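Written out below as structure tokens is the structure these notes cover.
Only one protein chain is missing; all other protein chains are in place.
Letters A and B mark the chains in the order given here, with residues in each chain numbered from 1 onward.
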């Protein structure tokens, strides 16, 4: 048996219905920026770990592969 | 015996002399072309549009000797793309300006009721804003690659422009990840509400409220919003796939594939930017009460009834919205 809903004037506001999200506007936006920044930084760290310099990728086993130094590649590698 | 030695020396010397004379005369009758059966540059270019061979270097890609397709790509990238991008983006801005000056902001006819209804949850707004802010940075840094050199470089000089472009490229490559995550979440979150149906056809026929002053009914997302949704999902997907192909060069394709990836990435991107300018317009100054949806997440009940009447009815039936008949404006104070 279902309980009957209490009679209510439909023209009066129904205070048990959630009609506003009270101030989570800025929170959602800031959270979005933060997540984007953290994801970007995280991916940059991850990708730079798997980055291969061409001095390693394009040498055969017979070559003496060491750090070629900064010569011709500049300080940024 | 000395005379024999002298005789031998004389003979050998004479023979040597004759040999030198003979050798210096070219023997045209015996000319042979040892490379007659070898390949020819023009012939190879005509057959394959590239010339490729074997190299002893571990980087096998260096086996491509010539790829003249690079010239066609250069023409596209420097000329064609700039025209397409310029016309679509400036054209869209012009259309929006003219539209705003003639039609103005779409007003709420029955005025604000003072009561609100929840339109987008916090999570939905989080996903939207993450995707949107990433999009803005990606758009600016991407446009810098195409238009920066002719437009910005003359203003700031070489060193400053290179430094800015370096950072812009880092931002572009790394913010692509949260952007892609956002597009994927948008696809999943809102696929249910964005399937086209008959209501959309009717909505479009009646001008959608933007052409003319009608208020055709709509569910949670009207036809215009569904168009934006699919542009974001399909366009976003296309730039993501081609973008990652560009970020991992030659992992999936050869040089023609890389050129094609850049072409697709840039064309889709400029069209995407033009479409999003329209979306930003309508969500901010184009329509009264629209920004609330993504700002606070709560929209005015009258606004919802005017623009998404069928959605309001659904929400009332579910008990998510205050029930009531027609909207009533707030009494003037």
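Convention: contacts are C-beta pairs under 8 Å (C-beta built on N, C-alpha and C of every residue); 3 or more make two chains touch, one makes a residue touch a chain.
In this section, contacts and distances are computed from a predicted model.
Comparing "Sarcosine oxidase subunit alpha", "Branched-chain amino acid ABC transporter permease", "4Fe-4S dicluster domain-containing protein" or "ABC-2 type transport system ATP-binding protein" against the UniProt entry of the hidden chain yields the protein name "4Fe-4S dicluster domain-containing protein". Looking at B:64, B:106, B:189 or B:241, the residue that reaches the missing chain in the full complex is B:64. Among B:165, B:242 or B:296, only B:165 touches the chain left out of the display.
In the complete assembly, the contact with the undisplayed chain comes from B:52, out of B:52, B:80 or B:110. Residues of chain B that touch the chain left out of view are 26, 28, 31, 33-42, 44, 51-57, 59, 61-68, 70-71, 73-74, 77-78, 144-146, 148-149, 153, 158-159, 161-162, 165-166, 169-170, 173-174, 246-249, 255, 258-259, 262. The chain not shown here touches chain A at positions 43-44, 47-48, 50-59, 63, 65, 68-74, 76-77.
Here is the rule we go by: only the chains that are shown with their structure count from here on.
As a whole-number value, the distance joining the C-alpha centres of chain A and chain B reads 21 Å. For chain B in complex with chain A, the residues that touch the partner chain are 57-59, 115-118, 121-123, 125-130, 133-134, 170-171, 174-175, 177-179, 181, 295-298, 319-325. Listing the residues of chain A that touch chain B in their complex gives 10-11, 13-14, 17-21, 23-25, 27-29, 31-33, 35-36, 39-41, 43-44, 54, 57-60.
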